[in-house]
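Removed: one protein chain of the complex. Kept in place: all other protein chains.
Showing chain A:
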Amino acid sequence: MKLFTSLVTAALLSGAMPVMAETQNITWWDFFAGGDGVRMKALIQQFNEENPDIKVNATTLEWGTPFYTKVRTSAAVGQGPDVMTYHLSRLPMGLKEGILTPITDADLAAADLKQDDFYAPALAAAKGPDGTLYAVPFDIHSTLLFYNKKLLEGTPYLDADGNLTGVDSLEGFEGALAAAKEKGSTAPISYATGDDGGVYRVFYTLLAQQGGELISADGQVLPGDSADKAVRAVEIMTKWYENGWQPEQALYEASVALFTSGKSAFFFNGAWEVPTMVDLEAKKELGFEWGVAEIPPLMGKQTNWADSHGWAIPIQGKSEMSPEKRAAVMKLIGWMEKHSLAWAAAGHIPAYKPVASSDEFKAMKPNSNYAGLADHATYDPRSPVAGVASPVYDAAVNVLAPAIHGYMPADEAIAQFRAEIEGAMK
């Protein structure tokens, strides 16, 4: 009996005493499956090598609804990850679900970060309505204007340095589209006209440039004259279709192919496609010189749609994460922020200003061409029905995409678009 008691005591003691040198195992979930996933895995590997006391076990899950469904259900029962990538546009939904833990000042200190280190729009998107921080922004990615210099050569829309000129108004831009059409561009402005993301991001950019609001802070859809501005945006996109300037029902891959095969003079797509162009050019498979810039202020205001990837720490069911583990997670996040230059090679702008204002990043082409948008980008509305893979995206492919192909007048389409979003908010 004595022997038994001492054995039990020994076992209990050894189990209860945390050894400081013990390795912290961190379960990490992300949704980066493409070229950006390769870059992220390299970063994780480097972190694991440099920090023997922390071991990151990374799993890549499917982007979109599958990822967020899995996070929500697993975190609620304590089977979720210790840290995960999170779209800041999805933050309102995460707060409604109650699965995100606040990032305290102590957490930030453990990561050696300060709130002021981040760009204001990204930081605002990482906060709840009461100003509590729920995520750490990692990057800023937005829609950009890619262009084909070969197709614009000789037109008044390309200057001697190969930069765009005279396209910073709707008239100017449409003039450039017409000129490119003349020069044999079959679809002068390519974007994913048959997909949710492609249509939504262009629509939202055109709306934001007019100062329109999709969902107001008090939950009104297209308040005031925003509805008229939304109609105007749809009319413009419809006109581009009717004039044969934009491709009909192009899905994502087709919209990329139209540009890379030299059929489109312009291309609206996210910063994440920058590596595609860089790689093709390096392999000498592009066949033309290309450039990329912020979307010009076609409707007056200089802004465009943007979102951020960030880090979030989910709840652990009914239990709490140990302080040691949380400190390790924050250390990991801080390390990633300081190494985000490698992530910028995927086309993104680091949300962490010390890296974004470093000489290395400023020398990074083409990212530095559009780095200015970090200050004036427009994020998705702060609503649980907005953000990636949300009802707003569904309504875009369900209503806006067919409307810009002439299946419904713009004003009726906006009325239905609004009804769909309002229906999802109930």
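Keep this in mind: contacts are C-beta pairs under 8 Å (C-beta built on N, C-alpha and C of every residue); 3 or more make two chains touch, one makes a residue touch a chain; residues count from 1.
Here is the rule we go by: contacts and distances are computed from a predicted model.
One chain of the assembly is not displayed; among "Acyl carrier protein", "Rod shape-determining protein MreD", "Cobalt transport protein" or "Sugar ABC transporter permease", its UniProt protein name is "Sugar ABC transporter permease". Across A:A178, A:A342, A:M364 or A:V397, the single residue that touches the chain missing here is A:V397.
Touch with the chain omitted from the figure is made, among A:L43, A:A178 or A:A254, by A:A254. Residue positions on chain A in contact with the hidden chain: 65, 69, 72-73, 76-77, 93, 96-97, 194, 248-250, 254, 385, 389-391, 394, 397-399, 401-402, 405, 407-408, 416, 419, 423-424, 426, in rising order.
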